[in-house]
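Excluded from the complex is one protein chain; the other protein chains are retained at their positions.
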Amino acid sequence: MKIAVNGASGRLGAMICNLAHDAVPVERSKEAPAVPVVIDVSSAEGLRQLIPKLKQQALLVGTTGDLPWEALEDYAKNAPVAVVPNFSVGIPMLIELISKAVPALPPGWDIEIVEAHHNQKKDAPSGTALRLAKAVAQCSDGILPNMHSLRAGDTFGEHTIWMCGPGERIELKHVATGRSVFAIGALRWAKWLVKQPNGLIRP
Amino acid sequence: MKIAVNGASGRLGAMICNLAHDAVPVERSKEAPAVPVVIDVSSAEGLRQLIPKLKQQALLVGTTGDLPWEALEDYAKNAPVAVVPNFSVGIPMLIELISKAVPALPPGWDIEIVEAHHNQKKDAPSGTALRLAKAVAQCSDGILPNMHSLRAGDTFGEHTIWMCGPGERIELKHVATGRSVFAIGALRWAKWLVKQPNGLIRP
Amino acid sequence: MKIAVNGASGRLGAMICNLAHDAVPVERSKEAPAVPVVIDVSSAEGLRQLIPKLKQQALLVGTTGDLPWEALEDYAKNAPVAVVPNFSVGIPMLIELISKAVPALPPGWDIEIVEAHHNQKKDAPSGTALRLAKAVAQCSDGILPNMHSLRAGDTFGEHTIWMCGPGERIELKHVATGRSVFAIGALRWAKWLVKQPNGLIRP
Partner (left out) sequence: MKIAVNGASGRLGAMICNLAHDAVPVERSKEAPAVPVVIDVSSAEGLRQLIPKLKQQALLVGTTGDLPWEALEDYAKNAPVAVVPNFSVGIPMLIELISKAVPALPPGWDIEIVEAHHNQKKDAPSGTALRLAKAVAQCSDGILPNMHSLRAGDTFGEHTIWMCGPGERIELKHVATGRSVFAIGALRWAKWLVKQPNGLIRP
């Protein structure tokens, strides 16, 4: 399947292009090429500029930040659109597992989140840790659990949720071992998205 | 709530009695006392001998092995009965989470199980590891995942399921930190069971 | 070997007495019994009151806080005395391993400490985490590493030192699985101490 990439010069965009041998960069074109799906990994502004160039093909958005939701909803009337904040398999799965596990815990259990990233990462806790924490809060008392952020070496990305009660502990953990995880995931989502009906999907 | 314990002289039975201050041992009585729930933590044979002594009270079975299923089903016509192979919160939860996670993995992911127990434990892999492995097999290709058994020191009980794909890994882990986990769990199940309708429950 | 325990009514003291079947409590006696070794697990004040009662037997001190150092040094002229802030095998070993590992790391490696304890623990970071952090600081740049304290469930005590550099990570971890670790350790130290020459030992 042919794809186009908006943000192809970024680290993730470059890796997606590398993986999908004949991907077409979009950012400098006047209009999107006639391919079944465009993957946006640019920026909120890059996405804003992309939408008018599209030709009713599927749109997979991996950008975060202040997204142009109105334009996305408009475009989704005539094409399948998915906004996926994390292309890994594991992080969306952890969010799903949290939604099963946390409501089933007996009262009085404690939940804490530990995450580790490389020492150049500016923000703490990580965006992903925050999303996991919100997933916990949504299905318990609305209060964010304690979060602990390690910034050390070139750790790629680890997130662990501790759930502790009398005499036992449950841990849900995700380890990202390389950037490839997001590029591989983008292509997996793209293949899936082209088969979906029109509409905006926010998994 | 008053409870009676069949197998009160065993390690787990003694701890349950200790925790539920006025628990009544059953094993040497001719008939069960008039309490709302009896907890059996004796043995398959002990359970067999218990059933005729019961008085339509709730029956919580924590015994494993070759259970008298016919007698249990018969008794369950007139009382709530639950057969719970592991009184912890975490192990049944892990089995539930496996049933959500494994079918959602992309093709080609590898699953392995690591468990650790004290160095006096005779069997390997542990019964719990086998149950986790079966839960994996049931929702994938029917093949048991590789299992690794550490027997070291007085480790109380740890089970980890590794799920590994390109660039990422998901771990589901349970750590039992003391025998209390099973005694506390037995009382939690007992409280819940007395409110259930008649019938045999196998969670 | 007969022992006496000062602080026998505390949690650790009771466990030591339980383990060493015929231990003699000292705190209410006018003078220490004629046993080869006295173990103090009371308090700084309790230790202060103990010293004048002693009869030149070995003295093992497991108390922390504002200890009566002058009195200890005085007493050590005529008896072997050891002040051991942590009776486990692993924590003193971790401090020793830190002193080997940290000076051998290439420049630019990051060190962080993660510790977990039960949710009733008041102080954070734990005293042990602070001691590990000081051990790191002493053999690097004098700056304490980042510390992260989880307080969840009834976790007995876990400490991990992360050392991270380009492409790799070394972890040194200690898990205490029960209070027994300290009681067993106290008796091991006691047996060793009675064979030492007079003098004050601070391992």
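A, B and C label the chains in the order they appear, each numbered from 1.
Heads up, the rule we're going with is that a residue touches a chain if its C-beta (ideal position, glycine included) is under 8 Å from a C-beta of that chain, and two chains touch if they have at least 3 such contacts.
Everything numeric in this text was worked out from a predicted model, so none of it was measured.
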{"item": "Which displayed chains the unshown chain touches", "value": "A, B, C"}
{"item": "Residue, one of C:17, C:58, C:172 or C:190, that touches the chain absent here", "value": "C:172"}
{"item": "Touch criterion as defined above, residue of C:62, C:90, C:125 or C:145 at the omitted chain", "value": "C:90"}
{"item": "On subunit B, residues whose C-beta touches the chain left out of the figure", "value": "109-112, 114, 116, 119, 146, 148-155, 162, 164-169"}
{"item": "Residues in subunit A touching the chain absent from view", "value": "153-156, 177-178"}
{"item": "Contact set of subunit C toward the excluded chain (per top definition)", "value": "88-90, 93-94, 96-97, 100-101, 104-106, 109, 165-182, 184, 188"}
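Note that in this section only the chains that are shown with their structure count from here on.
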{"item": "Chain pair, most C-beta pairs within the contact cut-off", "value": "A-B"}
{"item": "Central chain (distance from its CA mean to the mean of all protein CA atoms)", "value": "B"}
{"item": "Centre-of-Cα separation between subunit B and subunit A, whole angstrom", "value": "37"}
{"item": "Whole-Å gap between the CA centroids of subunit A and subunit C", "value": "46"}
{"item": "Of all residues in subunit C, the ones touching two or more other chains", "value": "153-155"}
